[in-house]
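A single protein chain has been omitted; all remaining protein chains appear in their positions.
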Amino acid sequence: MLESEACENTNYNPLIVAFCCNWCSYAGADGAGTARKSYPANIKIIKVPCSCRVNPLFVLRAFLRGADGVILCGCHPGDCHYTSGNYYTRRRMKLLMSTLSYLGIEDGRMRVEWVSAAEGNKFSETMNSFAETIKSLGENVKLRDLRCKK
Amino acid sequence: MQKIGVFVCWCGSNIAATVDVAKVIESVKAIPDVAFASDYRYMCSEGGQDLMQNAIREHGLTRVVVCACSPRMHEATFRKAAEAAGLNPFLLEIANIREQCSWVHKDKEVGTEKAIALAKAAIAKVRFNSPLQAGQSEVVKRALVIGGGIAGIQTALDIAEAGYKVDLVEKKPSIGGRMSQLDKTFPTLDCSACILTPKMVDVAAHPNVTIYTYSEIEKVSGYVGQFEVDIRKRARSVKADLCTGCGVCQDKCPSKKTPNEFNQGLDNRSAIYITFAQAVPKVPVIDREHCLKFQTGKCGICEKVCPSKAIDYTQEDEIITQKYGAIVLATGFETIDLTKFGEYQYGKSKDVITSLEFERLTNAAGPTEGHLQRMSDGKQPKHIVFVSCVGSRDVSGRGKEYCSKICCMYTAKQAMLTREKYPDTDVTVFYIDVRTPGKGFDEFYRRAVEEYNVHYIKGQVGKILEQGDHLLVYASDALSNSHISLEADMVVLATAIQPSQDAKKLATMLTASIDNNNFFTEAHAKLRPVESPTAGVFLSGVCQGPKDVPETVSQAGAAAVKVLGILSKDTLATNPCVASCNERICSGCLACENVCPYGAIGGEEKTVINLNGKREQRVVSVVNEALCQGCGACTVACPCGAMDLNGFSNKQITAEVDAIC
Amino acid sequence: MLKINKAKWAELFAALSAQGTLYLPAEVDGKVDFTVWQDGTEVNLQATQTAKSIKNVFFPQIENLLDFKTDGLKLSVEQRMLPEEDTIAFGVRGCDVCSFEVLDKVFLKEPVDAFYKARREHCTIVSLACSAPDETCFCDTFAIDATNPGGDVTTWLVGDDLFWQANTDKGKELTEKIQALLAEGDEAGVNAQQKATKEIMAKLPLADFKIDPKIPAEQEKVFNSAIWKQLSDSCLSCCACTYVCPTCHCYDVRDFEIDNKVERFRCWDSCMCKDFTKMAAVNPRVSRLERFRQRYMHKLVYFPENNEGTFACVGCGRCLQKCPVSLNIVKVAKALGVAKDV
Amino acid sequence: MQKIAELIKKEAESLLKENKVTAVWAWQPGEFYYDNSPVCFTAPEQLDKLVYNEFCPSNLGKYLMAGSKKNETMAVFAKPCDTYGINQLIKDHRIKRELITVIGIPCSGMIDIKKIKNQGVKGIISVSVSGDDVIVTTAYGDKNFKKSEVLLAKCMSCKGSDYMIADKELGEKMEVKCQKLNPEDGVKKLEAMTSQERFAFWQQELSKCIRCNACRDICPACSCEQCIFDNQEAAVAGKASANTAEEQMFHIIRAYHVAGRCVGCGECARVCPQGIQLGLLNTKFAKDINEFYGKYQPGADDDSKAPLVDYKFDDVEPTISAKGVR
Partner (left out) sequence: MCNCGSKDVLTPQIGVVTEIRTETSDVKTFRIEKPEGGKVFDFMPGQCAMLSAPGMGEAIFSITSSPTTKDYMEFSIKRCGEITEYLHAIEVGQQIAIRGPYGKSFPVTTEALKHKDLIFIAGGIGLAPLHSVIDYMLANRDDYGSIDVVYGARSKEDFVDYKELSEVWPKEKNTKVHLTIDKAQEGWTGNVGFVPQFLKDLKFTPDKTVLLCGPPIMIKLCLAALIEMGFAKTQVYTTLEFRMKCGVGKCGRCNVGNKYVCKDGPVFRCDEIDELPDEY
């Protein structure tokens, strides 16, 4: 509680990496842009063909390199452009999140959301709420490689 | 060390208003292997492309980053331009600084900072881009059109006319779709059947068209140029080749209590039936659920009466597997379910009907042979109330948020026709807005008001009550800001339309995306309105969004042209962003094979050079590049990193992550 | 000879730690390892052996050497500060003390490794005599006297008293600084313990294990021995043995990139690993047999050849304890027939 | 055990003499009674060195990989728990089934010498085991132990006496007699802690890591031609443990890579020179998989689809747990 207040006071801007699948979520992000639905600028999007391209290694790499939050967005289950990619993503990320939590990493530092190409609104809302979550969690100190401190 | 060129687009003020372009240039110039950086007002314009091409040639650029709008907009444009300048098109990356930066951030400092970060990420990635060569895949010169309404018919005809084979699949026993149910069409008031029927006949008679009615899509695999589709041809129980369509069977059929779908359930049909008089094919179908022979084993009258021995109770569903080069979706629409709109008494009072039911009621081939009468007592209504926007533009969550687009016009049509045929009938229309953008539309509406004296009241109907044999309509009059109530003999609800129920299932099968309302999503709202984001899948008609007949027909033609664009080629360039396996590292665990949605990966025992540079024989994964669609599922399943994806390699993504963090 | 009673050890450690960072054997989770002493550290002077050797005090597992910075075409190199911190390694057993001599022959030989040298010079070694050797101990094989381990200061733990004897100027300097805590002690207890320890050592399974000092001369025969295959077949190629070994010193130099800065660091590596010092090429010794042979040939043949007969093994027995599949230098030496008793 | 050792010797002898196989994988004695190591016998006359007793914990399955590539016929002696790993290696196409003869040998549990030594036992000269009695002779006198109290942790959670794969079984099946441990208990204990406590626990555990790779190299699920950590191209954690974050990465990624393939043999924890409780990480994955996707025992067969290369339409969603923030 105190920590989060302190963060707000110092204008703490969490660094967030968002992996977005090309067919749904990246288009959703474009949709948010077209509709001018804003979200924090410290969220940077990396385009991948499908959410199933996101190796847990990339997520860990982002944390290691100092990202405060990582969010992975893909098509809704059942709507995957590649039929079943996001089903694998779902299992992979579920296990990864469970393990991160088990290792004592704050729940919520990583999130998976299904955002379709039509859900520009949802994209922006999701990003805003995720940024809020990360803000309340504060800086990622547990997974960061100390050498990467800026 | 690469020689990277960075080009930053202003997009007029779209980007430049929120991103300090000069500062972006300055920042990227400091990156070691950035050899050239420049900005331009519109990079996508000829001038912008020239700038890029000249820089590639003059500075010997080995990689290019364009900071501009979404790659979904102009990646192809810039890649083509780069290729023309002699650079492999896949050595170019886009930093999306419009949709994902300038348009979502207001503060210029913030926007600039983010644009720099995105540019850096793209630069980091492009360093590891490798030149890719698109492969080739053969095109099957046959198209599939799903849905046999006016949209599907027109698309099929246009493709067939151009000389290509096309299969038209319709779920119902006859093609024709919604348009065949309509009486007249606005604003010209042609008879719908009169203009549709010839087209139905044409398409059925066309040597290049094969029609599968009473059929559904079972399975779709493959990709543009090479789709493989299983079509389930449901058992009709009537041999189409023998049947003459005489109709004796349906006359003699003892089971006549099934609601007639074609007439929106306003009357009943027999268990063996021909949908409507002009049906194509004019071959009846046995509705096994209601057929006595199928339900009880007794009967068999139709078999006995059929003069051409066409009845076949043993017929079974048939699966037809066919390859196609392209697919068109033309699945049409249906009216929404009104159970949530209890205030209108729909379903409770027989005299509250939907506009589609009204069409059947006024159609000469309809249940009343075209006589306007109440379904409750058969009397001719003296006062009709039309309610528009029932379930359309509805934010209450009961209906649809979108405008169904066609209601204003058909309501005007129905009101006008009523007044014309029955001048003594009083017609009132309640509306929120009357939307008439279309050729001759407003004139048409004004005629209804001015010439035919249809009462238009701006206001919403709050409640309808049955009172004796009348209906009491409670409404608000927005102009006089008062509550009014009036008596009516019949109420017609201009019910919202929605995509056909099958759209969702098809979307999944075709990996075509649909929006929140189950309308198919187009690849680009403005520039690619008939293409779905899935290559080789096109959209025709209302399945993409509400449309009237002429719009549907023009989109159907457009979809056909897109299909022809594919079928006219012998081969298509395949997406070179496919998976590839590093055989030196691959351990042959074949986790990749297990996750591949396309069966594009298999294990092969091969002689490979191992990590020590020695030959050895072992199982390794082999990717069939023609089948691979580049999703990347295999790359993550692979524990040792042997499997990688061109264009989105481990190194590229890691570099992006590093650049951002 | 000086001594200090158990009751005053806490004071002793505090006083030593005031002179420099104090490394001593401490128990964490049932495992004894050299740890930086702090108030509350659970010191364990009973354990015969720490799990890892103490070589990381001089040769850390990872050490940043320098930074590169790029600015356009310009490149600058900035070497990291050489360590200046004074350290005390306390409770070092005889075998480990001798291991420093082995490492010195590598790192202090021209061209001198400046980082190692700085660390080595800033460290005072306080050894601890063994009184309860384990079955895995074979320091005697290399003529190391575990009961008189040397270093800058030697200590003996007899009963509740720690006997203290400075050997070098550095040791004497340290002793002076903590003189107040030390009392005079007589050598009788120490001598008795030394005698008893030696008697125990004679009873241990490896008491008779000796390595023929002439093996370097038989390099070719040993190198081509058929026994390497069978031995190396069961080796996992992990580097547990190398990383716990006090004398192994292979390293790799790698770069770590952050933005436009590159940190160059040195880290432990193992000649047993497939990817030893991997850059463009793989380990030059591609087969497991070659890698396995390299490690033992280096310890038993090449190193003594280059260093007046000193073996690169001090008989600490850690590899005997830690190898996942119980392969170790004793087994190898015996199998090769270079052990004297076979 | 002595009786079984005789059976093994006889079996190995006949296999080699009759040229049914070119190599037999078994164990040979070390310097002390307790340090047997794996060995490959290729001639009958070598077999006098063959040993089988309470100190043969190693799974020999992974050694078959090298011979399998060269199309050598090999026999391997496998305790019930070892057969899981062998199956997994077959499934991962690292061993060709047709080349190997798996001979199941009964086991009543392996003794953990560390447990004995942790009780202050030093200078071991010999160990003798009869029934539940373990007598340790040392240079400092004799010590007695109960075998059931000094078993390896992995034996205390023995998966049973059945062989998942065996071309032949020797002797009568034996049971491990001891207070059984459920490996999931440790995971549950950790799960019950607060996030901060768990973090502190893992920091402490993982900071011990010296990146010797013993856990990986012994693991029957870690059989890649080239481990991702050895692949410079892959840019994952380097070989040095620069700080705890990197060690964390190494262990998360390793556990992740064997998730759904880890047979739960417990060898990683046994061989860790630093005593890191690695089982707690691998078991967590196994437990999660069982809970989320239904019970799955890797290595119980050689053809089932592993949970991470499979899916169901209604799999549980990766949402933040109830305990999460917000």
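So that you can tell them apart, the chains are marked A, B, C and D in the order they are listed, and the count of residues begins at 1 in each.
The rule is simple: contacts are C-beta pairs under 8 Å (C-beta built on N, C-alpha and C of every residue); 3 or more make two chains touch, one makes a residue touch a chain.
Everything numeric here is computed off the predicted structure, so don't read it as measured data.
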Which chains here would be touched by the one that got left out? B, C
Touching the absent chain in the whole complex: find that residue among B:2, B:136, B:197 or B:624. B:2
Consider the whole complex, including the chain that is not shown, and state which of C:44, C:148 or C:306 touches that chain. C:306
Applying the definition given at the start, please give the residues of subunit B touching the unseen chain. 1-2
Interface with the undisplayed chain - residues on subunit C: 65-66, 68, 70, 73-79, 81-82, 84, 106-107, 109, 111-115, 118, 219-220, 223-224, 249-255, 257, 262, 264, 266, 269, 271, 276-277, 279-281, 284-285, 290, 294, 297-298, 301-303, 305-306
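As a convention for this text, only the chains that are shown with their structure count from here on.
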Comparison of C-D and B-C by number of C-beta pairs in contact, larger one: C-D
Just give me the whole-number Å value for how far the CA centre of subunit B lies from that of subunit C. 72
Rounded to the nearest Å, the gap between Cα centres of subunit A and subunit D is 36
Where in subunit B do residues touch two or more other chains at once? 595, 611, 637, 650, 654, 658
Touching two or more other chains - residues of subunit D: 226, 228, 234-235, 242, 308-310
So with touch defined the way it is at the top, what topology do the chains form here? Options are line, ring, star, complete, other. complete
What residues on subunit A touch subunit C, complex-wise? 147-148
Listed in rising order, subunit A residues that touch subunit B in their complex are 15, 17, 23-24, 26-27, 29-30, 32-34, 36-39, 41-42, 44-50, 52-58, 61-62, 65-67, 75, 78-85, 88, 92, 116-119, 124, 148
As the complex stands, subunit B meets subunit C at residues 30-32, 611-614, 658
